[in-house]
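Comments concern the structure below.
With one protein chain held back, the other chains of the complex are shown just where they sit.
All chains are identified by letter, namely A, B, C and D, in their written order; residue positions are counted from 1 within each chain.
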Amino acid sequence: MSESEVLAYPEDSSAAEFEDRLLLAERTSSEINQAVLQPMFRTSWKFWALVIFLSLLVLWGLFAWGYLIYWGMGTAGINRPVYWGFFIATFVFWVGISHAGTMISAVLRLLKADWRRPITRGAEAMTAFALMMAGLFPFIHLGRVWKFYWMLPYPNNRLMWPNFQSPLMWDMVAIFTYFIGSTLYLYLALIPDLAMARDHTGKWRQKLYRVLSLGWRGTEAEWHKLHRALSIFSVAIIPIFLSVHSIVSWDFAVTIQPRWHSTIFAPYFVVGAIYSGLAALACILVIVRKGMQLQEFLRSEHFDALGKLVLVAGMAWVYFWFAGFIVEWYGNEPVTRELIHEEVAGSLAPLFYLQMSANLIPIVMLIFKKVRTTPWLLLVATLLVNVGMFTERVLIVVGNLQRNFMPFNWGEYSPTWVEVSIVVMTFAGFALLYTIFSRIFPYVPVWEIKEGRLRYTVRRIGRLLVPTAAEIE
Amino acid sequence: MKRFWLIGLFILVVVGVIAGVILTRVQVYAAPEQPIAYSHQVHVEAGIQCLFCHPSPLKSPLAGIPSVQKCMGCHNVIDTDNPEIQQVASYYESGEPIPWIRVNLQPDFVYFNHQPHLGAGLNCETCHGDVGQMDVTRQTVKMDMGWCLDCHINQSDEKVGRLADCLACHK
Amino acid sequence: MAEIEPRWVLIVDLDRCTGCQACVVACQAENNVPTVGEHETIEGRWLHWIHIERYWEGEYPNIKARFMPVMCQQCTAAPCEPVCPVFATYHTPEGLNAQIYNRCIGTRFCGSACPYKTRTYNWLRPEFPEPLHEQLNPDVTVRSRGLIEKCTFCVQRIRRIEIEAHAQGREPVDGEIQPACVQTCPPDALVFGDLNDPSSRVSQLATSHRSFKLLGELGTDPGVIYLKGGETNV
Amino acid sequence: MSENEISLVALFEKSTDTAKAIDDLHTLGIPDDRMVVMTDVPYPEQALGRTREWSSLPYIVLAGAIVGLLIGLFLSAITPHLYRLDVGGHPPVGFPPAAVITFVFTMMAIIVSTFLGVLWEMDFPSFGPAPYHKAVTDGQLAILIEFSPDLDDKVNQVLKANQADYIGEPEMISL
Partner (left out) sequence: MTKRVSRRDFLKLTAGATVVTGLAPSVRRMVLEPYVQPPEEVLPGEATWYASTCRLCPAGCGIIVRVINGRAKKIEGNPHHPLNQGKLCARGQAGLQILYNPDRLKNAVLQSGGRGSLKFEPLYWSEALDILVDKLETLSNPNRVAFLGGLMPSHLYKLTTRFLSSFGSSSPIIYDLHSALEGRNSTVQLSESLFGSPELPIYDLANAEVIFSFGANFLETWMSPVSQSHAFGTMRQGQLGGRGFLVHFEPRLSATAASADEWIPIKPGAEGYVALAIGRIILEERLGQASSHRPYSILYQNVDVQEMADASQIPVEVLHRFARIFADADQAIAIPGGGLAGQHNGGTSMLAVQALNLLSAQIGRVGGVFLSQPGPTAGFRQNPNPGSFENLSILIERMKSGEIDLLLIYGTNPVFELPTSAGFAEAIASVPYVISFSQFVDETAARADLILPDHTYLESWGYEVPAPGAAKPAVSSQQPVVRPLYDTRSTGDVLLAVAERLGGQVANALPWSDEVDFLQELATELHGSSLGAYDAKTPSSFWALWRQYGGWWTEKEIPREPDISTIVQEPIPVSEPVFDGEENSYPYHLHPYPSITLSDGRGANLPWLQGAPDPMTTVCWGTWVELNPETASSLGVSEDDVVRVISPHGELEAPVVIYPGIRPDVVAIPVGQGHEQFGRFAEQRGSNPIALVASITDPETGSLAWGATRVRIEPTGRKKSLARLESLAGEGRESIG
């Protein structure tokens, strides 16, 4: 770009561009309110058709679950030695997805990355719903789900407490903590917007918002305390978020099953979770933006930034994957060798190459800004990531169980309709919750955007107009 | 007032739970209706020992329910006019067992053995209560795992390892 | 009660084992192990607590087949035990890897953790069409669907003899306690006893130069000790 | 508020005007605790010329953390001794599992106590009738002032002088 070209830019249009990017365009508060509230009322037949379709999928999945409970785990495709199948793989996948919300809203909040503002709520909601879906699987996969309460630590006349040496206990506690944390985090940040919605709606919605906004008036003291609480949350939830997927990885790593028994599993899982979670978020944002006509708030620069994050997480994932793989390959231990052979050239090869290509191609794609800023290309890339990461979970859980120290007891696994229905149920359930959430609660955090407007201005430095942030937080 | 209903509902739930607890206890301790109006009290007061009718707890896991033949051993001559006794006699003649309702019951996955308990010096009354004072037999304790453990876990150090072991009762 | 707790071990003499399956059926009869049928077996969901693995060595015509009965190895450092969230499996003072069926909630974590893959799972509701249910051993819990079961060294038989001996005021003698597989094994390939009793047959056999432990390099310290085949003991 | 006090609500378009109005009200002798500023955006402290408020939230969180730590320690270190069962040759209490459990319970308590603490601090939920104006969430800055009747004119004057869009009796709204 030559200097003359820069000079050729008319000053006004340049300023407008920045304002646009930072949502600084001249819009009154109430206009922004309406812009966020209006999509919540847009419920066309397509919306209801989607809701009904998803509900049917969920109902079918619930039937499958009932069938599973009534007849036993044998209706699923799991067997000996593949004791864990799609259920646990999907569980790990959903827990992974849930990591993006914290990444966006806690990490980026702490780092004061202001582009996060319009997407935090979407990310937090995703976390909460993904955890709900993940939380179902420990129940689904229990052989005697009606006895699940034996895992709860409560005083009883049997004097029996749960075994806290079991990673499943850590898992249960950590996921519960993370679920509480992320839900409360979502809720706290939602209160001012609920108050806003309360003031601008009627009928049942107003009643709902009234109750949920707890009497928020927006006084200085309230804002101050809310800020304080959110800061504590941001700090506190990051170790939780790291611990959750580490613990999930320890479910596998504490066993002496070859390829599971790995010290790199915890960071590898966390990075993988961030990778898949961010990709899922990008995916959802593209869809929601289209579905709710939120182009005004969710702009290409958000996708650009998100795409970059996905790219970074993806590269980190490759690094961790490779760091694990090279050591296992080099060690050449018999069972590990068998497992790697199975993946690279055996019955798991199709899955393995699907996994690798679906995880690597998006990394190449996302290098290009064009991909990051074009919604459909971004959608393709991030969907690929999710396919890849789901496959990766299946390979880790199912693939590695197919081979063990006793060749006599090796086995193969393929899911049955019950497992597929239940897995689909959680995807449908997630989509359903998300769809309903987007019509009931302000999808874009209004107050955060308004706050952002306060902080930013466009300044002229020499010939250039640049956005600057005021250090006021 | 809405809040009143809320509190009302809460109280209802609490009362329901407490009532449920009490009722289930009552039900555990309630004496079941037996096919024959048999009275332990009458027999014990007549001087019959527990082991006369229930002879096997010293050598077998079960105490044993007396056979109809055993009943008839005495009631061939004693109190033969009593309609209840005549009913026992009719069972005997038809060769049908008397369908007694079990009073003290353990679930399938609990393996209780009378013999070691009596061997350790426990009396029938320790667990079954003073049956000799009961007209209709009923359970006097809720025989759940906590109750078993009350004894089993308070044993000397060399014994507690075995006695508080799950495999002591679950197999 | 013994002053030192016994350490129950099972010796499997591979030189004697003929692969005849008597132990497999005896175990099934003693422990109420359901038969799962053809389809479930194809799916890899068979339920034998003890199974005989057959290994091939060499190629035709210089080929050899070896048999190895494999059951729960009753590891001391059992990888399956700590992972159970509800203590349904744990280690007893007498060295048994216990599985409490009524406590099991069916996470199958122990199954995934077991390096020997000897833990079996009740995938479907077990069926005993009438009057086959009459064959069920009243000393052993009949398991429902959705829980893990495995070889217990026939703990009910251990207890039966112990209680009997105790009632007679004596200690069980070596060889008196026999799990069903040991009791029936036609070539006497299985020997059961107390490793803490230096005079017991298992203690002597365990010191044989033929003895080895399955996957010994994992350090699980199994309570099943194998004696290598094809060699004399002298 | 005492009976002979007047309360007023004033709405402003701009934060600068609001800050100015607050300053002017201060000069009229109305202290900070008689004024409530309501906004739809969190203004930085001192943006409107008022001092920071003291908050007990960190102490609540700290107390929560200690409770969580104790629960975690109880569950991971005490309960294994209540019914002793050995697993896998591990000691009944191992450092790694105990650390995980203690950590997670501490974090859980921090999260929960933060949430409860902030609600406590904010007196939430408080649905009862409170002075409020719906224009706040449309971007207006509202000042709620309580003062003695003798300042009535002066206050009105100050507010008008600072481009208050609306001055009136606050509506008591069931929130």
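What we mean here is this: a contact is a pair of C-beta atoms (placed from the backbone, for glycine too) under 8 Å apart; a residue touches a chain by one contact, two chains touch by 3 or more.
Treat the numbers as computed from the prediction; the structure is a model and nothing was measured.
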### Task
Taking the whole complex into account, name the chains on display that the unshown chain touches.
A, B, C
### Query
Which one, B:Glu45, B:Glu96, B:Asp135 or B:Glu158, makes contact with the chain that was left out?
B:Glu96
### Summary
Out of A:Phe148, A:Phe176, A:Trp410 or A:Phe437, the sole contact with the unshown chain comes from A:Trp410
#### Entry: Contacts of chain B with the absent chain, listed as residue ranges
16-17, 19-21, 23-28, 30, 32-33, 56, 59-62, 64-69, 91-92, 95-102, 105, 107
### Task
Extract the touching residues of chain A with respect to the undisplayed chain.
258, 333-335, 338, 402-403, 405-412
### Message
Which parts of chain C face the unshown chain closely enough to count as touching?
### Response
13, 15-22, 24-26, 28-30, 35-39, 41-42, 44, 46, 48, 51-56, 59-61, 63-68, 115, 129-138, 180, 183-189, 214-215, 217-218, 227, 230-234
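We take it that only the chains that are shown with their structure count from here on.
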### Task
Averaging only over C-alpha atoms, locate the centres of chain B and chain C and give their separation in whole Å.
36
### Message
I'd like the Å distance between the centres of chain A and chain B, where a centre is the mean of that chain's Cα atoms.
### Response
57
### Junction residues of chain B, two or more chains touched
153, 166
### Query
Considering chain C alone, which of its residues make contact with at least two other chains?
79, 82, 84, 87, 90, 103
### Summary
Per the touch rule, the chain B residues reaching chain A in their complex are 144-147, 149, 153
### Task
Mind listing the chain D positions that touch chain A in their complex?
36-45, 47-48, 50, 52-53, 55, 57-58, 61, 75-76, 79-80, 82-83, 85, 87-88, 90, 94, 97-98, 100-101, 103-105, 107-108, 110-112, 114-115, 117-119, 121-122, 124-128, 130, 132, 134, 136-140, 174-175
### Query
Which positions of chain C touch chain B when the two form their complex?
1, 3, 5, 90, 92-94, 96, 98, 100-103, 139-142, 152, 155-156, 159, 163, 166-167
